[in-house]
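Read through the structure below, which is laid out as structure tokens, and then see the notes.
All protein chains but one are shown at their positions in the complex.
Order of writing sets the labels: A and B. Residues in every chain begin at 1.
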Amino acid sequence: MNPMPASEAMVFSPAVPEIFLACAAMALLMIGVFRRSDESRTLSTLSVATLAIAFVLVVIFGREPARAFEGLFIVDQFAVFMKALVLIGSASAIVLAVRFNANEGLDRFEYPVIVVLATLGMMMMISANDFIALYLGLELQSLSLYVLAAFRRDSVRSTEAGLKYFVLGALSSGLLLYGASLIYGFAGSTGFDALARVLAAGAPESTWIGVVFGLVFVSAGLAFKVSAVPFHMWTPDVYEGAPTPVTAFFAVAPKVAAVALFLRVLTGPFGPLVADWQQVIVVISVGSMLIGAFAAIVQTNIKRLMAYSSIGHVGYAFVGLAAGTEAGVRGVLIYMAIYLFMNLGTFACILCMRQNGRMVEDIEDLAGLSKTHPMVAAAMGTFMFSMAGIPPLAGFFGKVYVFLPAIEAGLVTLAVIGVLTSVVSCFYYLRIVKIMYFDEVVEPFDRPIGREVGAILWATGLVILLFIVYPAPILAPATTAAASLFGG
Amino acid sequence: MIIHSLTFYMFAAVAVASGVMVISARNPVHSVLFLILAFFNSAALFVLMGAEFLAMVLVVVYVGAVAVLFLFVVMMLDINFREMRHGALQYLPIGGLVGIVLLAELVLVFGSWAVAPEAADVATIPTPDPTVVTNTHALGSVLYTRFVYLFQAAGMILLVAMVGAIVLTLRQRDGLRRQSIAEQNARRKSDTIEVVKVPSRGGV
Partner (left out) sequence: MVDFWASYAWPTAKIVLYIIAIVVPLLLAIAYLTYAERKVIAAMQMRKGPNVVGPFGLLQPIADGLKLLLKETIIPAGANRVVFVLAPMITFILALVAWAVIPFGPGVVLADINVGILYLFAISSLGVYGIIMAGWASNSRYAFLGALRSAAQMVSYEVSIGFVIITVLLCVGSLNLSDIVLAQQNIWFAIPLLPMFVVFFISGLAETNRAPFDLPEAEAELVSGYNVEYSSMAFALFFLGEYANMILMSAMTSILFLGGWLPPVDVAPLNWIPGPVWFALKIAACLFVFLWVRATFPRYRYDQLMRLGWKVFLPLSLAWVIITAGVLVAMDWLPDTIAG
């Protein structure tokens, strides 16, 4: 009666990190509920420990490429690399939030638990090898993020951010599902392996309009999640409205996970259709770079600025994806890794922007930071130079690694647009440096900035500074990760 | 066979018509009622396809639980219908444009619809013959084995939804006196009642 013996279906060892994270999240939830106290420091510590253990498990169980659950779930070097980035981003978001939440009256134990659950969703996205698995991972992540965006529930802006994010996110999920169903209707399977087989068998001679439409809808749905143009409208409002540590989380972990999805879906099952999706990615990339560069200039709120900056960065990363080659994918991976550290550092600086116990968010408030907080100003300056792509900082190399493969693949115009928009974006990054170093202090920020934030600042700052000296910890795994995506 | 087709077209037509009514009804409560009608007809279509289990689950879950809560909320809302309709008309051109574009795409896609020649080979699980294996059995035998990962993932999503709803809405109110049934039951007569011999003209 049973279609298969139970033992065959129950290959789950590659998914041990995810299973651990799911069980740990539920355990944390129980601890939080039964402690009957809203104080979240203990749970934050436990959650960071959980993520650290998950990190170790990811590395241990990711040595060999493997599939689990009848091919619904895949682990390879690419997945390990992306999951490592996501875990770092999530753990940092919890660490950054401890003091902030305590000060702002948001000290609730659910925050770290929801971050852990969101992380679980992102890891499931990264390891998805089937459209249904992809969708479920994406929804787990998105649902957690909607809640986090509205976490400051007494603030109109935060609830508005949550609601906007929810409505647009639901729309994008709909687009994604619609696209996936068109593809399923064509190929008769939602599994990536089977799709790759079917599409490879017939791709060269003809292109089926149903598949191309499906591909476009799936790309549109995913572009929403990475906030790429033309699906970026929600980003500034959500980034501005959400509590700052949540914004930091939004800017790093979900982006990394969604970019991972893009890479896996486009190079895996749709590898044979590279000619079709390349145009789409080029358009998205150019649009994102332009909007990211020009719309950011007029911003006065630092979180809105970071939102446009993140849109721009997605554009740069996609330059590498547009190349569609292994070197291009490697560039994207390196870019996302560096992007993660730059952004975490910048948001750590933003979390220091507190005057008389109150958070401020205007760029003008940074005036004269170099006199009151020289270390924070130096760190912020480093991150801004890095984001602008000025050598010898890490951000420069990130851009080099995505632009070069694009030129090799013949996308010279795209690379040129990328370089030009980087020059434009220098304006607003360097304006921040100018305000910090050359403007007069109006009102100094509070001190101390807090141990957690300081630690994140130091760690990310060192990564950005030392990348030129010792790039191997990012370069080597990125190389094997990109190879695993194309080799396997 | 003709009866079968007739019933199909009847249910399908009612489902589509009630779908239209859901968005065009003036009163939101009527919209929800039409939504329920649409659910019913979809369930009937499932029955016609031989998917009786899905049909019943659709009714139990969507009509019996989700739509009730929906109706519950809609009935309690105080919505200014005229203002809402005004807004809808304002956005009608854009919405209509998007709708027409989507429709054109659909026509284009299905006009030249092709199924990959390999599609039949890659189907993961063949649909069993409904006369041999009941729906319930067929679903159960793959849901908890092959697709256990997806099943559990869906469970996690629901958990997040629940936690999220509680986080965003539950407010601790001070000064509430809660009933503790255990405490009530643990009370004995001797704890609370004291029989005092009151001397005459003495008072307590």
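Rule of thumb we're sticking to: a residue touches a chain if its C-beta (ideal position, glycine included) is under 8 Å from a C-beta of that chain, and two chains touch if they have at least 3 such contacts.
Computed from a prediction, not measured in an experiment: that's the story for all the values here.
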**Complete:** Contact partners of the omitted chain among those displayed are B
**Request:** Among B:V59, B:V109 or B:V167, choose the residue that contacts the chain missing from this document, as touch is defined above.
**Result:** B:V59
**Message:** Touching the hidden chain in the complete assembly: which of B:S5, B:S24, B:Q90 or B:T134 does that?
**Reply:** B:T134
**Request:** Write down which of B:I3, B:V132, B:L170 or B:I193 is the residue touching the left-out chain.
**Result:** B:I3
**Prompt:** Who touches the missing chain here, B:M49, B:M75 or B:L143?
**Reply:** B:M75
**For subunit B, the residues touching the chain missing from this view** = 3, 27, 29-30, 33, 36, 52-53, 56-57, 59-60, 63-65, 68-69, 71-72, 75-76, 134-137, 179, 181
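We adopt the following convention: only the chains that are shown with their structure count from here on.
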**Message:** Quick check on the complex: what are the subunit A residues that touch subunit B?
**Reply:** 1-4, 6, 9, 12, 15, 22, 26, 29, 68-70, 72-73, 108, 110, 113-114, 117, 120-121, 124, 132-133, 136-137, 139-140, 143-144, 146-147, 150-151, 153, 162, 182, 185-189, 191, 194-195, 197-199, 201-202, 208-210, 213
**Request:** Sort out for me which residues of subunit B touch subunit A in the complex.
**Result:** 105, 108-109, 112-120, 122-125, 133, 137, 141-142, 145-150, 152-154, 156-157, 159-161, 163-164, 166-169
